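My structure is below; once you've seen it, I'll send some questions.
With one protein chain removed, the remaining protein chains of the complex are shown where they sit.
Chain naming follows the written order as A, B and C, and within any one chain the residues start at number 1.
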Amino acid sequence: MAATVTLGVIGSDAHVVGITILEQALSAAGFEVHNLGVQTSQEEFAESAATHDADAVLVSSLYGHAEQDCRGFHETLTEAGVDAVTYIGGNLAVGQNDFEETRRTFRDMGFDRVFDSETSPEEAIRALEMDCAHSERDTERVTA
Amino acid sequence: MAATVTLGVIGSDAHVVGITILEQALSAAGFEVHNLGVQTSQEEFAESAATHDADAVLVSSLYGHAEQDCRGFHETLTEAGVDAVTYIGGNLAVGQNDFEETRRTFRDMGFDRVFDSETSPEEAIRALEMDCAHSERDTERVTA
Amino acid sequence: MLRDERIPAEQLRRIDGDVRGNWPTGQAVDFEEAVEFHESLPASKRFADVLENADRPLLQPRAGVARLEEQISLLEHLQNEGQADLLPTTIDSYTRDNQYEKAQTGLEEARETGKAALNGFPAVNHGVERCRELVDALDAPIEVRHGTPDARLLAAITFAGGFQSFEGGPISYNIPYCKENSLADTIEHWQFVDRLAGAYTERGITINREPFGPLTGTLVPPSIAIAVMLVEGKLAATQGVRSLTLGYGQVGNLVQDVAALRALKKLGNEYLNDDVTVTTVFHEWMGGFPPDEARANGVIGLGGTTAAIAQPDKVITKSPQEFQGVPTKEANAAGLRTTRQMLDMVREQAINLEGVDEEQELIERTAMELVDTVERHGDGDVALGVVDAFASGALDVPFAPSDAAMGAVLPARDDDGRVRIFEFAELDVSDDVKEIHGNFLDERARTEGRKRSFKMVADDVDAISDGRLIGRPNAGGNSRSGDDPGAPNGGESRAD
Partner (left out) sequence: MLRDERIPAEQLRRIDGDVRGNWPTGQAVDFEEAVEFHESLPASKRFADVLENADRPLLQPRAGVARLEEQISLLEHLQNEGQADLLPTTIDSYTRDNQYEKAQTGLEEARETGKAALNGFPAVNHGVERCRELVDALDAPIEVRHGTPDARLLAAITFAGGFQSFEGGPISYNIPYCKENSLADTIEHWQFVDRLAGAYTERGITINREPFGPLTGTLVPPSIAIAVMLVEGKLAATQGVRSLTLGYGQVGNLVQDVAALRALKKLGNEYLNDDVTVTTVFHEWMGGFPPDEARANGVIGLGGTTAAIAQPDKVITKSPQEFQGVPTKEANAAGLRTTRQMLDMVREQAINLEGVDEEQELIERTAMELVDTVERHGDGDVALGVVDAFASGALDVPFAPSDAAMGAVLPARDDDGRVRIFEFAELDVSDDVKEIHGNFLDERARTEGRKRSFKMVADDVDAISDGRLIGRPNAGGNSRSGDDPGAPNGGESRAD
């Protein structure tokens, strides 16, 4: 399974530790990882995913502005011709929010999976293995 | 003001530190203190208060059985001919109770004042000075 | 006559018969059948084995409620959410007083109303079978924790009920816990308990015994606590106890606490026979807690740090709700996890504190002087010596409510926060030791520009609940009279 993954931290967020750990774990698990690093714009995500024909786009956000930063994200991907599963993870709201509510918000915005900040790299890998096996190019889209 | 105070820990309760501190503080403030120590029965309270013609009876309870231990306490005092203001203080209920509820319970049982375990000796002294000046033998009974 | 000698088999049987007649549930006890029950328990429930073979300090909370189902779910919570290594069952105060009728009333009230009418689990009233249901329901070993001067029936029932560890002792569950019980009686009663533990032990069922080290929990000088532990350990060993966990309650000064735990371990091993396995238990601060959960977490954290450095075999944790009353199970589990986090972050670090050796030496010397005094008072017999030494004040415990002790000795902290003896009264220690303590306290008095007085003791008693270690005058801080942020309720005089 050499699925291709685009990874980055969106917006002005500079929390790099989580994606560094994720990158290493995904690479070790055999994925082809394109890590865009921190403070990545929607356009940069779209461009990289399009260029590398990514199977999955993994967005990380820790600093609490994810909602603002992700407005229109899926439109940007579509415009660039990207058809990949999209995950988002980290601390997705400012403050002590109920995660279920947060998950619903990001689901409604179009993300296929939404992860909280207790997510281990192994959980991300398990999900990717499921979803990328499923999809293996444009078949059905997971709706979990 | 040489008001006379009967002091003790009721029931099977052996928490002695609080009344030791209280005894010292009350004595230093000029009260005549009769400290019955821990594990004092209702009868012992009544007897001491009657013998010394106490102005105030101070009951301490820390271990959580105060309600059971104090059932009939005021009847016992009356039978022995004791007419003194009665205070109770300490950890008066088992567990994390709302103190206002606890206070009501002990007020209803006849205690003139009910103190929580954050009470400093100074607060007890202030209350005694007020109540014993008031009463100065059998005048009116505080109803605070 | 009272002597530190093993109770003969026949006398043991006679007392056992008498004791079991004190409450109907006593009849269900059958030693042989009980041994079989213990043999059927998995290795993970053998208290002594689990404790003695652990490679790190094990954590144990305190917890007891009236009803069995409630006690099971409470302990399940502490096991699963608190990750307790060892479990407790704390007994209610009526049972401690052998007032089984009152305990029965409380238990029935609890069953009917669901309210907390008892401050612990009335194991005697529950009886053997229900104790076994409890032991069966949990994965970890469970200890009986109480404070009962005459715990003979409690021991008979709980040992038969499958518990393999039992807290207390003739001094440590008399002097701090009651007023009128004579020490001679309590020693006899505990000789029975220890002999019963010994009888199980001889049949291959090791019953772990744990003298209660913190005593009154209030500024107890380490040397006094340790002397009591050694003497109680000796009395238990005579009766055949082979697994002894000696206890010590945190005083809050890191160097002194580490030194005391080391002294306890060392003297325990030296003083007790080689056939006794000695382990140690550290109790997180047993004195008055701050009336604020956030501050209480600071106190618990210091307990965890101390445990990580001193590495006792077991730690008894406190909850952030200690001040207020019996904690919720969530708060109890939180105290466990706060301690665990601290312990696991610190215990792999090599932390060597300067001054531990000197402090340990002073503690050991003083403790041995007190043990010697006990032996002298009994002409070589520890049982007699204990009674006599306490009666004369040669051995004494601060804030002891018991008439059996003089309760005249008074502690105070020195300028570094170590607990020293301020008033020796009749305590039989050498002039040399007295001078050392005196000098330390003079130093503090100078710093504070005040004379040594009871006020200093009272200030020290309140200090930790007021947010500091040493009760300095005018230190401001969070004194009871101030308006503490965490205060759940004002006192009456404020409220009126």
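The working rule: contacts are C-beta pairs under 8 Å (C-beta built on N, C-alpha and C of every residue); 3 or more make two chains touch, one makes a residue touch a chain.
Quick caveat, the model's predicted, so the values are computed rather than measured.
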Touch partners, limited to displayed chains, of the chain removed from view: A, C
Per the touch definition above, residue among C:T339, C:Q360, C:T373 or C:S402 touching the missing chain: C:T339
Selected from C:G304, C:G325, C:G385 or C:P401 as touching the chain missing from the view: C:G304
Touching residues on chain C - with respect to the absent chain: 80-83, 252-255, 290, 292-302, 304-305, 333-342, 344-346, 348-355, 415-417, 464, 467-470, 477, 485-486
Contacts of chain A with the absent chain, listed as residue ranges: 11-14, 16-17, 20-21, 24-25, 37-39, 63-65, 68, 91, 93-97, 99-100, 103, 113-120, 122-124, 126-127, 144
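Here is the rule we use: only the chains that are shown with their structure count from here on.
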Chain-level touch network, classified as line, ring, star, complete or other: other
Chain whose mean Cα position lies farthest from chain C: A
Distance between the centres, which are taken as Cα means, of chain C and chain A, whole angstrom: 54
Chain A and chain B, separation of their C-alpha mean positions in angstrom: 66
Euclidean distance of C-alpha centroids - chain B vs chain C, Å: 29
